[in-house]
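Left out: one protein chain. Kept in place: all the others.
The chains carry the letters A and B, assigned in the order they are written, with residues numbered from 1 in each.
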Amino acid sequence: MIPSPIITLVTDFGTADPFVGIMKGVMYGINPGARIVDLSHSVPAQDVFCGALILRAAAPYFPRGTIYLGVVDPGVGTSRRPLLIDAEHGFFIGPDNGLLSLALNEHKIRRITNLDDDKYFLNPTSRTFHGRDIFAPVAAHLSLRLSSEGFGSPADDFTKIAWPPVVRADACLEGEIIYIDGFGNLITNIEVKDVYWLASTRLTVSLRNFKLHGLQSSYGSGVGRDLVALINSWGFLEIAKFCGSAHLLSGAKVGERVVVQCDD
Amino acid sequence: MIPSPIITLVTDFGTADPFVGIMKGVMYGINPGARIVDLSHSVPAQDVFCGALILRAAAPYFPRGTIYLGVVDPGVGTSRRPLLIDAEHGFFIGPDNGLLSLALNEHKIRRITNLDDDKYFLNPTSRTFHGRDIFAPVAAHLSLRLSSEGFGSPADDFTKIAWPPVVRADACLEGEIIYIDGFGNLITNIEVKDVYWLASTRLTVSLRNFKLHGLQSSYGSGVGRDLVALINSWGFLEIAKFCGSAHLLSGAKVGERVVVQCDD
Partner (left out) sequence: MIPSPIITLVTDFGTADPFVGIMKGVMYGINPGARIVDLSHSVPAQDVFCGALILRAAAPYFPRGTIYLGVVDPGVGTSRRPLLIDAEHGFFIGPDNGLLSLALNEHKIRRITNLDDDKYFLNPTSRTFHGRDIFAPVAAHLSLRLSSEGFGSPADDFTKIAWPPVVRADACLEGEIIYIDGFGNLITNIEVKDVYWLASTRLTVSLRNFKLHGLQSSYGSGVGRDLVALINSWGFLEIAKFCGSAHLLSGAKVGERVVVQCDD
């Protein structure tokens, strides 16, 4: 027996309230063989960019055909469209507000479906909890290997979220902090390819008054240093503190400027 | 192969300690095909009403035959009975302190079993962790489709939790806040049927000094307003703030009075 594709969830619902459990109840009711994996339910409320980043970070590590269900949805019940995007690496279901877009960068899109056919919705369909009434039942039916064409009419495009650009100029990169993880590591939008563009191994990373010389290869290389810079497991430049929190030590917040300079 | 019925968990154990994982270990040891869904483990410690409300909110969305396992159990190891309640919509297992009662309202009860037969308990059976030693093994054995009669002697009744009444008087409803969700939405005990009883669409909802005119149909209808009132996804009157927290804005707490008046 071929197991059902995985359905993986990203929401801003938290885990104290039963919203996530209710979505799972709906899905298991439709597909008793559903395999559901929580990615995160602690996206800050209404923080679409954070949810999109988590989807982008996780998608490369799931099997092809995985169903990515995202609900960070301040516009629930308004005119924003509910979408199903069928891409080469998986199916993405959620509101058309940019949440799904970062994980789709550079990937081939096969079909975009506006979820305007209510035959798979819960009935009645609320205007306050589409996670339960639209997205969960669509994901569960899709996990039964229905074709994505059955869920609504084709759409031409979907909302892309703005990605803060890295400025490359004069043997220098200028980026910013885009995410702070639970260890207090400061993750920037500067990617490996940007660092390669500098074509130098003698680098200084600057954040506030901190100057970090060189990129380390592991957190443990930072014993005895205040902060270290390294390329993290998502391929981004990260500022960390060994056995500590770079966030607490530096006070830096999401959006703050980080500069990488060649020392040559 | 027919999959095992879902076992869904509500506790006040949190997820930092391994208590929930231990219960799952016990259940998988008994039924390797168990399907376990977390509803919430963040019920405030010993808050039986909150746990009961979560069970009530979630039960309509799970398949028939689901096993609801609840452990919010300050009286563990005392004379309070451990129960298994076999109802038309599922099996409810937990302490007889009201935790199971709100989800059973208006549903047909088939049998109430006092879990006084220890043959399915872990041995030795502690007096401090019945979740592990009594409720988990009973739920797992039940998920193997054993008859509920094998778990103990029949009981006549179970403890009902007090539900705060909504006062209907003079084209006016008086209720209270019963739950505050992770978004800061203020959920009241006023139900759709109460609002229908008013038989008016021109309503004012009052909380502290806030007067909210009319019921909105979605959170997004609240753009530019301070607070909005709507019927939420559980069928209750809720006071919310679009992309914000009604709880933080109003300072209102569980138990505070909310009034709905006709403006006709």
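As a working rule, a contact is a pair of C-beta atoms (placed from the backbone, for glycine too) under 8 Å apart; a residue touches a chain by one contact, two chains touch by 3 or more.
Keep in mind the model is a prediction, meaning the values are calculated, not measured.
Interface note for the absent chain: among B:76, B:142, B:190 or B:260, the touching residue is B:76.
The chain not shown here touches subunit A at positions 3, 6, 8, 10, 15, 35, 37-42, 54, 57-58, 61-63, 66, 181-183, 217-221, 230, 232-233, 242-243, 245.
Summarising the interface, subunit B meets the missing chain with residues 13-22, 24-26, 28-29, 32-33, 45-46, 74-78, 126-129, 132-133.
Everything that follows uses one rule, which is that only the chains that are shown with their structure count from here on.
In whole angstrom, the spacing between the mean C-alpha positions of subunit A and subunit B is 31.
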